[in-house]
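Missing here: one protein chain of the complex. Every other protein chain is in place.
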């Protein structure tokens, strides 16, 4: 509700997301992921979450390592050239414990747009010749005017979007510096939004076009300096290489406790 | 092409838009309409244009008064409370010389989104009980997964979008101050974009999020100070009441020559 | 002579329906809703979350413009949330209240802003429904106002159904209607107005034979109106 502070702690925010929820995470690959909140979900032992993102790395891989996920809907899950494949995600999928709901990044965007627009599907241009529609059970739809055929992408309406921003205010207005990736779409598509922020102020004081997330859509705001680590946060810090290696090199299938401990102080600063 | 100046004069820009083209105009009702370019089209005697806008006033009314239009696709055409109905539009439609393709503003947005996304239609939520779908010949489409039925809105891909901005650079980057209305959608949906601008600089020097139109999508830039008059232009000038009255009170069906003369000096400053 | 006008009580009837925290939108040509929203925010802060075509979110205009999509309605906004966003919000079930005007309103909660006469060759081409054809079904509720209450504005049947469905209340200079199972019924009659006057001004039959009086404007309400609309924009639709 407008006018009231939405500030909560990291663990409290993680507790708002129930087991089994559909959770979309902001940022892209190793940049501006809501990593501290992902760790808070792991610490609380979340189970059965359905993860949604165009291109993921640390967050999805950590949640797979900790057994939190039932499925991953994404166009890409991996660390890019420096750290390679996402080992925990890979293992979880190959063992059958997590369902890889592979998308093209654009079909994630299309699915989110359907949710935003209140329709149960949207037609998308592309996918000709791809095995993905058959593998994913996607059906087609015909233009009733021209007969043109498109793949129909079912809406994805996340229960929660979790987005890390450089600056937020207590009312939930959020400001992203640098790349926005798909975060504005995620916020609009989701039933509830949690912002974690490098810095929380009483009221954002910037040009109106610099406010990416409108506060009235946001349920909770968490002060989480360093909350994207080991991912980068534009204008604040780059990728934490040892921190990333600590997860990537954790024994595959382990609960990654040592890795979580590594960030206890970073994340505790937010409590 | 990037790196090359796209600066042209007002008449030259109007000459780029051929008779019969689908032309979308930016702004909303009496605010930041590309009025000088609409007058330039009227002066060159444009014919058979198909006009597109969510909510129009002066631009559509002027072009109707001057016999430039074949159709108007819009959710609203009128001057709001102060000046009332759009008399020239009304007369043109009632006489059968202009086709009123009434939309809901949202179905204009949906039609533009379809064009932006390269699909020939999009499903839209709403319109239950309305006579509009039958009157407009809109068909329905079924969700192939759930059977849910939506009205299918055919894409509108304007040949030209004409958008008035407060500031543009020679490469076509455009900055809007105040309300953006649907102008960013119009620019993306259209095959070609003309910007008219209060001020043209060599290179926009503002925060990246303040640049609303990416230059590579723009064909031509026109220096047109006062180019929205008699409409308002946020941060520059308000609605010109006598100028508006001059059009509204022109004899219905006239070519509005006296009205065009009134703005000759305003528009000539741009040549 | 009463201390308040029809525009005052209409603005206040609309304002009284608004709740703190709900999302509320008005579009073009909507001076009374604009005044009502600002009055509601002043009477019970922070009041509803106020959205409009400029992209304003809880804007605090320094003066009230005659045009209700004027850039001034973005002043002091916390963020940009434009018209496409608002329509989307409604489509996904997140818009609590939409204000919609109409040229004709009939007893079956149908609105016409499109044409008088046939659609393809109208006797009068009206401005069009703007957002109504999607907002009336998609918003959780629609509040309708019309400053003329006569049988042409409230006919037995509208010439064209621009929109219908989720209408909750209709506020006029004479009375307030509410939607009872798809039919407009009298909820209250403004002080000083007789039942017969309402019946004579309405082109569809009134189910009831009487209705309670609309509560007269309180001093606090009148003060709120004076504060948010000192220039009496709310009178413009009565000109």
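Every chain is named by a letter (A, B and C) in the order it is written, and numbering of its residues begins at 1.
By our rule, a contact is a pair of C-beta atoms (placed from the backbone, for glycine too) under 8 Å apart; a residue touches a chain by one contact, two chains touch by 3 or more.
These figures come from a predicted structure and were not determined experimentally.
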Absent chain's touching partners (shown only) are A, B
Checked against the full complex, the residue among B:54, B:73, B:173 or B:196 that touches the missing chain is B:173
Of the candidates B:115, B:220 or B:233, the residue in contact with the absent chain is B:115
In the whole complex, of A:10, A:29 or A:62, the residue touching the missing chain would be A:29
Given A:24, A:68 or A:109, the residue that touches the chain left out of view is A:109
The missing chain sits against subunit B at residues 1-3, 115-119, 157, 171, 173, 188, 203-204, 208-209, 211, 213-216
Where subunit A meets the left-out chain, the residues are 28-31, 54-55, 74-78, 80-82, 85-86, 89-90, 93-94, 96, 100, 102-107, 109, 124-132, 135, 178-182, 185, 232, 234-235, 239
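As a convention for this text, only the chains that are shown with their structure count from here on.
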Per mean C-alpha coordinates, the chain lying farthest from subunit B is A
Winner on contact count, chain pair B-C
Expressed in whole Å, how far the mean CA point of subunit B lies from that of subunit C is 28
Dist(centroid_CA(subunit A), centroid_CA(subunit C)) in Å evaluates to 40
By the touch definition above, subunit C meets two or more other chains at residues 55, 74, 80, 90-92, 138
Among all residues of subunit B, those touching at least two other chains are 124-125
